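Only one protein chain is missing; all other protein chains are in place.
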Amino acid sequence: MKAFAKVRPQPGIEQIEADRPRLGHHEVLVKVKVTSVCGTDYHIYKWDEWAQAHIKPPRIIGHEFAGEVVETASDVTSRQVGDMVAAESHIGCGTCYQCRTGNSHICERLKIIGVDVDGSFAEYVKIPDQNAWPIPKQAPIETASILEPLGNAVHAAFAADIAGNDVTIFGCGPVGLSAVALTSVSGALSVTAIDINDYRLNLAAKMGASKTINSKEKDPVAEIHSDTEGRGAGVVLEMSGNELAIRQAFRAVRNGGTVILFGLPSKEVQLNLGDDLIFKEAHVRGIVGREIFNTWYKVEALLKSGKLDLHPLITHRMSLSRLDDAMKLVGSGDCGKIVLTP
Amino acid sequence: MKAFAKVRPQPGIEQIEADRPRLGHHEVLVKVKVTSVCGTDYHIYKWDEWAQAHIKPPRIIGHEFAGEVVETASDVTSRQVGDMVAAESHIGCGTCYQCRTGNSHICERLKIIGVDVDGSFAEYVKIPDQNAWPIPKQAPIETASILEPLGNAVHAAFAADIAGNDVTIFGCGPVGLSAVALTSVSGALSVTAIDINDYRLNLAAKMGASKTINSKEKDPVAEIHSDTEGRGAGVVLEMSGNELAIRQAFRAVRNGGTVILFGLPSKEVQLNLGDDLIFKEAHVRGIVGREIFNTWYKVEALLKSGKLDLHPLITHRMSLSRLDDAMKLVGSGDCGKIVLTP
Amino acid sequence: MKAFAKVRPQPGIEQIEADRPRLGHHEVLVKVKVTSVCGTDYHIYKWDEWAQAHIKPPRIIGHEFAGEVVETASDVTSRQVGDMVAAESHIGCGTCYQCRTGNSHICERLKIIGVDVDGSFAEYVKIPDQNAWPIPKQAPIETASILEPLGNAVHAAFAADIAGNDVTIFGCGPVGLSAVALTSVSGALSVTAIDINDYRLNLAAKMGASKTINSKEKDPVAEIHSDTEGRGAGVVLEMSGNELAIRQAFRAVRNGGTVILFGLPSKEVQLNLGDDLIFKEAHVRGIVGREIFNTWYKVEALLKSGKLDLHPLITHRMSLSRLDDAMKLVGSGDCGKIVLTP
Partner (left out) sequence: MKAFAKVRPQPGIEQIEADRPRLGHHEVLVKVKVTSVCGTDYHIYKWDEWAQAHIKPPRIIGHEFAGEVVETASDVTSRQVGDMVAAESHIGCGTCYQCRTGNSHICERLKIIGVDVDGSFAEYVKIPDQNAWPIPKQAPIETASILEPLGNAVHAAFAADIAGNDVTIFGCGPVGLSAVALTSVSGALSVTAIDINDYRLNLAAKMGASKTINSKEKDPVAEIHSDTEGRGAGVVLEMSGNELAIRQAFRAVRNGGTVILFGLPSKEVQLNLGDDLIFKEAHVRGIVGREIFNTWYKVEALLKSGKLDLHPLITHRMSLSRLDDAMKLVGSGDCGKIVLTP
């Protein structure tokens, strides 16, 4: 089958011819219908420090996808050939403390599709049956491929008290944009979206932000304090991973407020813990992945409710063969989610 | 001054001529601009068991109001003559365990305006300066008089996790209707409103309910289970006080879900605690009044955000002199909130 | 093999000769080393209303046990022949909403060993491999058989804020006694134990209760208020299932306090929801079983820590053949936990 892989420890991505995956216990084979590009994929493409530390080539990458089950291992009973499924990309070991206490997304031996095992930028990908989330046949397949980033936003935002609070979101990539839409319909008093890219800030406005700030032009911390009678935002969602933005996030939150850290910084970050966290009695919570499967139930129900308009989120559709172009587009920042068809 | 009081221990209400209140320490005198009728007032009017146990005539009743500060005690520094204010009707003692730990709304020696001290169905009413919540001069005064019931809804609804849950609301009086509007814009997946009065169910639909059920016509428990794949509602807000509704609330909630009890039953209620609470591991929380002043900040901010359309809530406007008509209208159920002008 | 079963729909228990269980997928066969008697077993023995509604004879009963794995199904990889294990008696379906969100103990299709499937009052019992919790070979096997009731106490007590609170426990059966020991070493300011049986109250004192009350002799509600400056207990654990005790539990809790309901009443209970729950803004939580496996990790760690002295808890040891005597002893109340050896 055709696939895209990191073959060599250097920047770029290569198309390869690979064997169709052979199934192990409790696995299913999925024919990829749509797959989308995540920031993680771009880290691997660029071959930055994080990627060098986590990826052992050769590796087929990609982990956001939906498709059709075309084969099941003999001990699989919960899924059948013909099922349409979206994938949860975090694979728990099933036996560690975290897995046995309902937190397999922070499994002590976690494997991630497209990072630790072969991924979805390919015609076929194999996954554990537990990681295959059934989707209605009539659902738009495009939406199915973005359940994962939407799930990140749901998990991150609902880890704080959104209702009745002023919300600030740093970073308007696909997860940040999803969070804008989500918090806007979840009782936030205001949703302020911050980025350095006007294309993305325009998307944020379309998705429900009550205010957008280009932090290259204005100091977001001063703006937020001025908008909240000097108090600061009740909830700050940091979804950029940018060092300056992380520092601003802590300065923007009010005393007793909550900072959710989701965006991954590429290196260590220096913080004024005294003034910006301790004296404020701030709550801080790291968020990764999605709760398996609490988050998925909420995502499914939110989509069914019709409350979320995710239409502006997908800005580009391409053939998987143009993956290199897609990566360059992600690098420019002038896009929302890019959906690829094998 | 003119006022309406429970003068005798029997049904009804009488207009009286009373002295203008004289201020004690830390009190302000408010000239009532608008006052509205609460279910509690109707209990006192009917002189039911609850009222007989709690009211010692003569008592000027009424506790939902807004008006202008026209006099302040000499030790008052936080409010001035000319301030427009809405009232928090719960007066904490300031020295008990609850008051000193931020819960003065459940003060061990709580006094309620219009119940334990004279109230707002009058030209003037005196209240502690702390209970006078300042409102903008340009704000519609009508809205100010309903900050209290809206506050009840905010306190009750935000005591549960609304976002990402199916919500069921029993009872579509003004507080229930406010909760319909509030939960609809706070991330509820669905909001099902239940009552036995079609007038009120129509109001609920206008205020954002995704479904209404007249429980005289259909079994609400069966409907809710059928709407949630047999699972039950994640959050149930009981705002009717009706015994049958309370029993249905416990049957309607899903395993692990939350029941908020706000409506006051007139007598003891029989519950199947085993099947409906223990085996379900349900969370139950009693709610009364508003958090002072956490709830008020949220109410103010929600109104500022423009997200809540409370327009359908006020269905009748009258002169205070027609209080007896207003009471009869409340008894019929064919009304939302009734606002009175002295 | 020899076993004890409810053979007929009437009071009593009969010894029978049964086939050794045959294993299905993901099951293991356990040779029972010790098994203990739970209140549920006594309900079934007496054949009360609850038992009549839940048990379909013939059924081998008993669900608290520990033993040795003597056979495993071919697809079992996590347990081996020779392992010593204790059993979690709640079997989740693995596919419902509750199971997939980390709450399999309140599975929508829950099966309980000794109630819905054959149990442990027998030489052998089969259970899913997931339900077999490994225990150290050198651990006293007697303790292993009481991990389940201790787990109930852990799950119930830690559902409330014990540290820094006055705690009241209604009901001094084995779970109540375990809760006495547990809360005493978990920062409770005081632990008041209530029962109508002096034998059990003496055990409660031995296990750490700071005060015991025989509620046939004194009004526990008055005592608790008098001991807490009129405020009431911060946390009340109701572990008796007795109707009067449940009513007292709600009257004993302070404003804003927490009532944990664990004991199963045999019929509906009448409550004064207004005064005892709503005006108090009480928190109420139903508790059943144990969190799988969060509770088990905590139980194991508590035992390892050496902080809990459970020594007084096991008051009787007998041969399983004397099950009828054991049941009569449970009925008298003059016992703690009774451990049986097949």
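Brief remarks on what is shown
Read from first to last, the chains carry the letters A, B and C; within each, the first residue is number 1.
Throughout what follows, a residue touches a chain if its C-beta (ideal position, glycine included) is under 8 Å from a C-beta of that chain, and two chains touch if they have at least 3 such contacts.
These numbers were taken from a predicted model, which means no experiment stands behind them.
Summary of contacts with the chain left out: across A:282, A:299 or A:329, the touching residue is A:282.
Screening B:52, B:95, B:226 or B:321 for touch with the missing chain picks out B:95. Among A:95, A:226, A:255 or A:319, only A:255 touches the chain that is left out of the view.
The missing chain, though absent from the display, is touched by one residue of A:108, A:309 or A:325; that residue is A:108. Residues 50, 97-98, 103, 105-106, 108, 229-231, 246, 254-256, 261-262, 264-265, 268-274, 277-288 are the ones on chain A that touch the missing chain.
Contacts to the hidden chain, counted on chain B, fall at residues 75, 78, 95, 97, 100-103, 291-294, 297.
Touching the omitted chain from chain C are residues 154, 157-158, 161-164, 166, 182, 185-187, 189-190, 298, 301-302, 304-305, 307.
One rule holds for everything that comes next: only the chains that are shown with their structure count from here on.
Averaged C-alpha coordinates put the centre of chain B at 41 Å from the centre of chain C. For chain C, residues that reach two or more other chains under the stated contact definition are 97, 103.
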